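Excluded from the complex is one protein chain; the other protein chains are retained at their positions.
Presenting chain A:
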Amino acid sequence: MTKDEVENGRDDMLIDGPEQANAVPDGFNANYLRIYYGKLFPHADIFKWMSYGNDGKHPACDKSYIGRREFSFTLENDIYIRFQSFNSASELENSIKEKCPFKIDIGPVYSVDPAKRHAYAQSGDNVFTPVERELVFDIDITDYDDVRYCCTGADVCLECWPLMTIAIKVIDTALRDDFGFNHILWVYSGRRGVHCWVCDGKARRLTNEQRAAIADYFRVYQGNENSNKKISLPGHVLHPFLARSYTEVLKGFFEAKLLSNQNLLSSEERYEKILEMIPDGSVAAELRGRWQEKKRSSMLKNDINVVRWEQLKHALQSGKQKAQGLRRCVEEIVFSFTYPRLDMEVSKHMNHLLKAPFCVHPKTGRVCVPIDPNNCDEFDPTKVPTLSQLLEELNRGGLRQDAEDEWDRTSLGESVTFFRSSFLHPLLKSCKEEIESSYNTKLQQAKNTLSW
């Protein structure tokens, strides 16, 4: 900009000079990524995580462990390379910096280094097969398209994001309270969903059948557009897990947020969808009759969705409705609109690859940052740092002598700090204890067999 241009003050230009020089246009490309991997991506933390304590000095550490973990890279031009493995933190870091992958996926730990897999059989004695893998979950908001009206497809907004908040609360509580897991990482997928990584040793050693069983424990929603009722809650009462989810999470969110946000009962098209879920035609007809009349004079103050929902609940739960099918109807409706919908296939198989945290999503430029399950109400997907934003922040900081911890002076700092303090450090502490104690147990056993 020349002095003339500045002084003539073109309206659409900001006059503050230095910031203009730091501005980084929005986007996602190899150049941006190169800087991101060079200065911001937490290579060492990822390596430490994947090592699960085996990179230590204790004699019981398995030096081969990290080298048996599969990574896969998707490069520019959609070139996809699987079965990448690394034996040290610097190998991992250098490979990422050199190849500059647009996406990094993490696979299982195999019985042998994946790079050597061709030397091993598919079955029999000397097998190449997964031996450990985190228990993972993938929740994608497009699976809720039939119950959200604000967006469709890849879009996500603050009106429908609560569905993800609900999923996190329900699943996280169950993983800790019911299944007894402790080391759980929730990650924003970068666009329209969340991933969950359960990293306890017990979880990593689960078989495919056990993973399928856990996924089935969580499954309530059945069916698709070809079947009628997709949620069916038989039985006189709900299983404690479902009951707790309903009273602690689903009911509250449904009544306080989703009813109004999504205008679930305000128009005929929308309320018909809910009336369809009532098995008793006469009850549905009665409600329909009332709502078609549109008597709104006395209800101007209150949200029409809330008012109608109260009417519906009263019609279904009042004393006279003792019929079997109506017993759980209110809950079934709430579950239909709120209960988590998991991708079963992701969780069931040990060899399923899942995107690594701290990757950048190519379509949105947003970083896949961890989400704190204890504060997930506050998480805002529209405020997640983008690649260009982070580079801009780096520019503003100016040149620094030390190249360490550059993420700390950007918006990414918060995420990396959280990742370490809430997840990584407790996990590694527990891994160290596990390694040491199993070593001591083995020593003790050996001593016992030797004594006469």
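The definition used in the following text is that a contact is a pair of C-beta atoms (placed from the backbone, for glycine too) under 8 Å apart; a residue touches a chain by one contact, two chains touch by 3 or more; residues count from 1.
The rule is short, and it goes like this: contacts and distances are computed from a predicted model.
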Record-based protein name (UniProt) of the chain missing from this complex, from "DNA primase, large subunit family isoform 1", "Translation initiation factor eIF2B subunit alpha", "Vacuolar protein-sorting-associated protein 36" or "Carboxypeptidase O": "DNA primase, large subunit family isoform 1"
Which of A:155, A:177 or A:286 contacts the chain that the document leaves out: A:177
Candidates A:213, A:256 or A:443 - the one touching the absent chain: A:213
Option touching the unshown chain, where A:115, A:131 or A:344 are the choices: A:344
Among A:44, A:119, A:154 or A:237, the residue in touch with the chain that has been omitted: A:237
In chain A, positions touching the absent partner: 78, 122-125, 143, 145-146, 177-181, 202, 206, 209-210, 212-214, 216-217, 221-229, 234-243, 341, 344
